[in-house]
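Of the protein chains in this complex, one is absent; all others appear in place.
The first chain written gets the first letter, and so on, giving A and B; residue counts start at 1 in each chain.
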Amino acid sequence: MDNVVRLERVSKRFEDFEAVKCLSLSVARGEFLTLLGSSGCGKTTTLRLINGFELADDGEIYIDGTLVNATPPYRREVNTVFQNYALFPHLSIFDNVAYGLSIRGLNKAVIRKRVFEMLDRVGLVEKASSRPAQLSGGQMQRVALARAIINEPRVLLLDEPLGALDAKLRRTMQLELKRIHTRLGITFIYVTHDQEEAFVMSDRIAVMNDGRLVQIGAPTDIFERPANAFVAEFVGTGNFFAAIVGEAVGEGRRVHFGAECHLVATGANGFAEGASVTIAVRPQPVQVLTATCVEESENVLPGTLKEIVYVGAVVRLTIDLGAGGTIQAENLPENLPFDFRRLRGGDKLWVHVPAGSILVYGAGA
Amino acid sequence: MSSAEITAPASPAALAAKAQYRRDRILRFALCFGPSFAYLVVFMIVPYLLILIFSFWQVEGYAIIRDLTIGNYIRIFENPLYWGTVLKSLEIAFIVTIAANVIGYPLAFFLVFVAGRHRQWLYFLIIIPLFTSFLLRAFIWKTILGRSGVVNTALEYLGFIDEPISLFLYNQFSVCLTLTYIFIPFVTLPVYTALEKIPKELIEASLDLGATPWQTVRRVLLPLSIPGVVAGSIVTFALSFGDFVTPTLLGGPSGIMISSIIIGQFGAAFDWPFGSALAIVVLLVVLITVVIASKFERRSLA
Partner (left out) sequence: MNSYHHPIISPRSRLWFRVFAISTYVFLYLPVVVLVVFSFSDSKLLVFPIDEFSLRWYGVLFANKDLQRSILNSFIVAGTVVPVSLALGTPLAFALDRFQFPGKTVFEQGLLIPLIVPGLITGLAILLVLKELEVRLSLVTVIIGHSIWCLPIVVTQVYARLRRLDQTIEEASMDLGATRAQTFLRVTLPNIRTSLVASALLTFTLSFDEVPVTFFLTGTQNTLPMHIWSMLREGVTPEINAIATITVAISIIILAIALQLLNRDNSARPRQPGPVTGNNGA
């Protein structure tokens, strides 16, 4: 893999808080990589280690093969789109976008041409002589982007740039950013806590927690094969149960949870009998069945309907499994073999949990 | 895994980069701070120290004897002319501070709560005197209070008196009046700032909870405006105490203040060490006042 950025066992601590712990990460040239995690996980610190505003306590940082630990931010060929845009309030939009070029001492005519080209690309030509204070949030964001991209950096860093926008605008901008990335071919390193955003835009996602890299891979990998319970929960897997591994049955092993519930999971094969594990299932594969369509099987559990929520495209059902706890199912209405509108709380229902959809993690994962 | 992280030596590249950064940072600090600090050392720190040192020396004829002694200080506290004047100056400064507050505080109150849409230009009117010459403002009162000044000639013209009264000028009264006149804005401004910062909601809440307006003033506004009062009073007290312009122009023999005496020592009397000792006394009085005032402010805010 041709790495444009490489972090080797990088650590960073603030006072007595370790923000980044022994992190190793490689970013392929031209890819769209997202650092995903909740606040305090170290993703922004990692970004700032790359653009040079934080100094690593340990480890090495390479940009295009060159060691850059000692290189100040103004000499790294990296540009950043900041969370609050950080546009220069005393300069016009034109001067803001031209800043990097003017620092480099380019010819005025050349600057003019390139700035207007860039402004045209982001659709803000008519705002060229306005000040940042006169622009809307979405417009400022585009200026920040233009200002960074115009310098043709090796890597573009984006620190939660869409956080301040409303939902609809955010979705539009996500697609826009993706388009720009594809067209320009620059490597993007994106930071966000929004899992959905990460999935929409990224080629690869690096999930971070507590200063460490927990899992890195394509969105589908993360989603379908979360490396541990943390990642599973982060990407929306619900339905966590503490369980004990039982004997082998068919292609998998039985897992016991609650007082008397058990399922067969192919994912439990790597564990010894008696091991304590955590099992997780996403709501989508859990199929809800009524008496008329249920078949006796290992992975069908009886329960009563606790709650049903109709969210338009899907139906969310919470089934009480008695001593086993509750399980959430999210099904498309047309896939339900019964009319969900006839259901009432307390109705007897069955849930079918496919053996292959159960994620099994060692205790403490 | 964590123990391996602790015992393994840190990457040399990282350590070198950190060391380099630290060196650069110190250099940058020296560049910013150094020259200005050097200037301050030469022209502020050393001078004040020198006054301190001089105060412990003595003069004989026209020569300064550079042996340390506290003779000057003893003289100050033995001779009623000197410590008496210090006390008188304290008294004047005190009176002026009180008077300036008595007028200045309600004025600030007026600006914040009553002035309404006239607030801005009325505020401007308060600031203007601060920037007109101190000297001229003192001079104004000399003109007005003098024997052939406005007050007297007006009274004469109106027939209240037959002869000009010299009562008005060249005494403690004229000094206090002039200084109060000068320092009213010095008190009004910080009090205004403090009162203005008080959130409306606080006042509304107090009234809402049943307090009368007067109680609200006493329990909410007054305590919160104390920092402003303290700031203005410190400045007023310190500058009044050490002023020599006003007593020289308007004080006459009975309105003499310590500052005039100090100047005398550096002039004809040529007793620089003694003058320095007096200056140190003034300095100490001012510093002590500031310390007391800030302690008071801190305690009242707690």
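Going forward, contacts are C-beta pairs under 8 Å (C-beta built on N, C-alpha and C of every residue); 3 or more make two chains touch, one makes a residue touch a chain.
What you see is a predicted model, and the numbers here were worked out from it, not measured in a lab.
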Omitted-chain contact residue, chosen from B:21, B:83 or B:123: B:123
Which residue of B:56, B:141, B:170 or B:274 touches the chain not shown here: B:141
On subunit B, residues whose C-beta touches the chain left out of the figure: 25, 28-29, 31-33, 35-37, 39-40, 42-44, 46-48, 50-51, 54, 103, 106-107, 109-111, 113-117, 119-120, 122-137, 139-144, 146, 148-150, 153-154, 157, 181, 184-186, 189-190, 192-193, 196-197, 200, 203-204, 207, 213, 216-217, 231-232, 234-235, 238-239, 241-245, 248-249, 259, 262-263, 266, 272, 275-276, 279, 282-283, 286-287, 290
Subunit A, residues in touch with the chain not shown (by the definition above): 51, 53, 72-75, 78-80, 82, 84, 86-90, 99-100, 103-104, 133, 147-148, 151
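Keep this in mind: only the chains that are shown with their structure count from here on.
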CA centroid of subunit A to CA centroid of subunit B, Å: 60
Subunit A residues touching subunit B - in the complex, by the definition given at the top: 8-9, 11, 21-22, 55-60, 67, 69-70
Partner subunit A, residues of subunit B touching it in the complex: 5, 10-11, 13-14, 16-18, 20-21
